[in-house]
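One structure is given here, and the rest of the page talks about it.
Missing here: one protein chain of the complex. Every other protein chain is in place.
The first chain written gets the first letter, and so on, giving A, B and C; residue counts start at 1 in each chain.
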Amino acid sequence: MDNATVVTHPHTHETAVAAEHEHVALPQHRHHFETPEQQREAGTFGMWLFLLTEIMFFGGLFFAYLLYRNWYNPAFVAASNQLSIPLGAANTAILISSGFFMALGVWAAEVRKKGLLVIFLVLTTLFGVAFLGIKYVEYHEKWEKHHIPGASFDVSEFVNPHAYGLKEQPLAPDMAQKTQVFFFLYFAMTGMHALHMIIGIVLLFWLTWRANRGEFSAGYVAPIENFGLYWHFVDIVWLFLFPLLYLINRHPV
Amino acid sequence: MSATHTILNLPDQRTATLPKRTYLNNEDGLLSWLFTGDHKRIAMLYLISITFFFFIGGAFAGLIRLELLTPQPDLVAADTYNKFFSMHGIIMIFLFLVPSVPATLGNFLIPIMVGTKDLAFPKINLLSWYLYWIGGIFTLAALVLGGVDTGWTFTTPLSTHYLNTHVVTAATGVFIIGFSSIFTGLNFIVTIHRMRAPGMTWFRMPLFCWSNYAASILMVLGTPVLAITLVLVALERLVGIGVFDPTKGGDPLLFQHLFWFYSHPAVYIMILPGMGVISEVISTFSRKRVFGYTAVAFSSVAIALFGFFVWAHHMFIMGVSNYSALVFSLLTMLVAVPSAIKIFNWAFTLQKGSITFETPMLYAFGFLGLFTIGGMTGVFLGALGMDIHLTETYFIVAHFHFVMVGGMLMAFLAGIHFWWPKMTGRMYPESLSKLAAVTTFIGFNLTFLPQFILGYLGMPRRYHAYPPEFQVLNVLSTAGATVLGVGYMLPLLYLAWSLKYGAIAGNNPWQATGLEWQIQSPPLTENFIEIPIVDHEAYDYEWLEHKTAHEVTTVG
Amino acid sequence: MHISPVLWQFLVKWLNASALFPREASTIAPYADALYFFLLLITVIGLTLVGILIFGFSIRYRKEKHPVAIQVEGSTLLEATWTIIPLALFLIVFVWGALLYFRIYNPPTNAMNIYIVGKQWMWKAEHPGGQHEINALHVPTGRNVQLTMISQDVFHSFSIPDFRVKREVIPGRYSTVWFNATTPGTYHIFCTQYCGTNHSVMIGEVTALSPDDYQKWTQESTSGMSLAQNGERLFASMGCNACHSGSAAARGPNLAGVYGSKLQLTSGSQVLVNDAYLRDAILNPSQHITAGYAPIMPTYQGQISEDGLIDLVEYIKSMQSNYRVQQTLTTSESNQAAPTTPGVVKP
Partner (left out) sequence: MTEYHDPSNVVNPEHSDHHIVTPVTYAIVFVSLLVGTAITVVAAYIDLGIFNPVVALAIACTKAVIVILFFMHVKYQSKLVKLTVGAGFFTFLVLITMTLTDYVSRAWGLWS
């Protein structure tokens, strides 16, 4: 391996662990990188660039939301009030917990504790699945109330809320139609988020399996780290989605 | 210094032999190509792929010009014609122009130029090629299943509610190609930041790396917006949810904003790498460092940065507010300046040089002339009041063909000829290729100059039939397209011929200074036997002379 | 030359019939052409400059003459020159272009108004006097003509190259353009925004007539009912007059004289009542509730065509008093009250 001949640089690492893996030729080290350090930094940087594309990807949706929320504010308020805050808040907490365990997983990999790493990854997965489960319950409710945009969309609940036992102001028919725009954005944004979660969970299964074989407890932690970045990014998207979609004008009118 | 050290000698070319072991014969078999991680092999795969799509797109261009030979709609039916220009646009832009220089020359050269063994993520690089093909197959499927007639711009609500062609298939194709482009850009950025050889500082990098770096930033930040826009178009079409549908409260202009947020920077994605090629070629054949290296380098980055601020100039007459139009017009004028800087810097690179006129140089001269016209006519369109009359006419068609074909394609051909010896180890036939360069230039001008006049006369773009008084100019344009077609067929033939029969090139036939010319051609799979330590500036011809002299003495 | 006389004649005719420069047929055209020639001039100068530099250097410093290159790093002075001069030129172009833009898109207040409805694949022109045209437009010379345009389906673009005016015709929103034709004659109308299969047949002709001829034309081609009259009939048949009766107890605001006024909305903002506002208030009433009224008006989205909306808008614009509204209310068969003329094309 070419990194064996590398001149050792005068730099010393703060932690013994890091310094140790510096000089070990890892099997995962790819030939075109001169040092594992270079490989790790390239990996992190690449992952961040990928997350940049994700920011812009969701950015388009966020702008559409911003525009229509301003144009059709009463419809957005009324439709938003149909979402369940307890479920949304619970999901936020669940997702934060999932992210917390992911962060702990990265730590466990860095200090080379295989058992802990596997446990944390499993916990991350469990919380992720729980999030999707609650999301399914919410989606199902929308399905039953005909709040899914499309041919079967029903606005009667917004035109005549008192008949449905709601304490909302009734919307004029033309404004009530615009609730469909809200629900479309709701489904597009949370759906896109859920899709990212599903991809993440599939990756988590794979990573857990590899972690269980001890691949990440010998100093090679890049996949765990980079997946962690992805997972936290998905969290961040939700941190914005929750207030924007669930908490529009909740105070009593 | 004496004249004996100039390009005249080509010292290593006369005695050159093909190296025994190269990236081309390192492994054998189709699978070794399909599963390769080698950036040079992936570049060659890309080169073959984009050539394939270029000629499909070119065939559509030919059919369009043929239909426009007469004012009457006589060759094909209206919707067939619409499918032709839609396919021409989609294929040429997403499958040819966007990946053209970055994915072929960039892939091949950037790792060598910065002095490393491969791109940072070889597997992602290969994945990018596969995504390109999956996207390409979706596009071809849309074509084979019956075509798509949205135009490459997918304008809503036409694309979402009024057409019954394969819009979703084509949009899926473009969506996937977008990711291919993102991965290429991402790889370049990481490689240039993280993998430079010792001593290869930012300001020692060849300008080709700078311009590809700038284009990569645009790819990474712009493409995802196109992706989400196409997702919304597909959803609107499939479910009918109304974000872009005015009858349901949506704003069709929102689509335009999101679409052009990518598609204007995409223009710079296409042209910037071409500018990089021109810098290399002009410097090499005038034996001189690029005039104002730093200015050229920074102008690339400036174009990339400003490129994100000007998209609404595609929408001046589409109902954006007048105040917003003012802002965007002003910013458009600013983005024109870096391009002007580049042109003059290239021109002054020639000053006090020692100029030779090999084929790449001829293409580069063509580029300078045509890009000047293309750029200046861009100013016509950026000026608010002028844009009203000119937009959506043949003027705009001529303008972007001057930039894209006259600029980018000329640069691409310059680059292909320039690095052909490095990529294949063999020279192209010089006189034939000069003929091709001149033919292309003449054919191009004959095709597209009449279109400026047509545009000012008001002939709208995407017209299947037109009033008879426009015929003379259209006939000229079609005649030019024929010449242009010949100009493009020639390189395909003689470059293929040269693979077997071309003269052996040797390591450095042009006596150029880039790191890629200091290694064998074709290069080894790992590029460098040992990682070079860079101790000279880019385009340092005196360094090269010393090095060559030194080599001669040691060998002798 | 042994070119056959027939072929020669054909060639001459062909070349004579072809155009190289569009006619200048509106007051705006000379302004647009002036900027165009200025831009052409700086393009030619720039191109010549680049050409002289390239060919000059290529001849002067070709290898045969200049075998050894002299390395030059760059020159801040030169680079500043070719940064600042283009920038200055482009800024001049920007200001000039902006002035032209506002000249074309800010209609003068005294312009006569014609409505244009674009649909796949035809142009409908509706004159206030009730003349309807398809793929044709008759205008008088020497008068400011404003076009208020809307699309029924997709984006179209209304372009008259000889007038140098063009504007996108947008679904769901009025857009305007104006011109003042100078020379009688016929000129092309093109749809320049790609709008589907028959995009290239969405063309028409604008006929500029001298004021006398125009007068004659209006009288000959009238359908017998002006837009406002059509609107009045619609106003009654759709039941608008039930609420907008103008009486003090009415459930809807008084519409007489509302056009051009500033209206106080329940949202607290003030809005200028123009064509676009009236149209939107019919389709999306809840966003435009006049202060003091309840949001009870139903939406007419999907129940009324763009032509019908134009009739209504034109009617409300012309309303000076509520006398006729109240008249129609008291007539039980208000629908037949308005005269019907054979040949009226109603959507």
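Keep this in mind: a residue touches a chain if its C-beta (ideal position, glycine included) is under 8 Å from a C-beta of that chain, and two chains touch if they have at least 3 such contacts.
Predicted model only: the values in this text are computed from it and were never measured.
> One chain is left out of this view; which of A:Ser156, A:Gln169 or A:Asn249 touches it in the full complex?
Reading the full complex, the residue touching the unseen chain is A:Asn249.
> Provide the residue numbers of subunit A that touch the chain removed from this figure.
Touch with the absent chain occurs at residues 3, 6-7, 9, 11, 13-15, 17-18, 34-35, 37-38, 40-41, 44-45, 48-49, 51-52, 55-56, 59-60, 62-63, 66-67, 70, 85, 89, 92-93, 96-97, 99-100, 102-104, 106-107, 110-111, 225, 228-229, 232-233, 235-236, 239-240, 242-244, 247-252.
> Pick out the residues on subunit B that sit against the missing chain.
Its contact residues with the unshown chain are 193-194, 198-199, 201, 217, 221, 225, 253, 257, 261, 308-309, 311-312, 320-324, 327-328, 531, 533-535.
The definition used in the following text is that only the chains that are shown with their structure count from here on.
> From the centre of subunit C, which chain's CA centre is farthest?
A
> Counting C-beta pairs in contact, pick out the pair of chains that comes out on top.
That would be the chain pair B-C.
> Give me the residue numbers in subunit B that touch at least two other chains, ranges are fine.
If we look for residues of subunit B contacting two or more partner chains, we find 249.
> Could you pull out the residues of subunit A that touch at least 2 other chains?
Those would be 177.
> Spell out the part of subunit A that touches subunit B in their complex, as residue ranges.
30-34, 38, 41-42, 45-46, 49-50, 52-61, 63-64, 67-68, 71-72, 149-151, 177-178, 180-181, 184-185, 188, 192
> Can you tell me which positions in subunit B touch subunit C when the two form their complex?
Result: residues 1-3, 6-8, 73, 78-79, 82, 149, 151, 153, 155, 157-158, 161-163, 246-247, 249, 252-253, 286-289, 291-295, 316-319, 322, 325-326, 329-330, 333-334, 336-337, 340-341, 343-345, 347-348, 350-357, 365, 368-369, 372-373, 376-377, 379-380, 382-389, 391-393, 453, 456-473, 541-542 of subunit B touch subunit C.
> Can you check the complex and tell me which residues of subunit A touch subunit C?
Residues of subunit A touching subunit C: 74, 171-175, 177.
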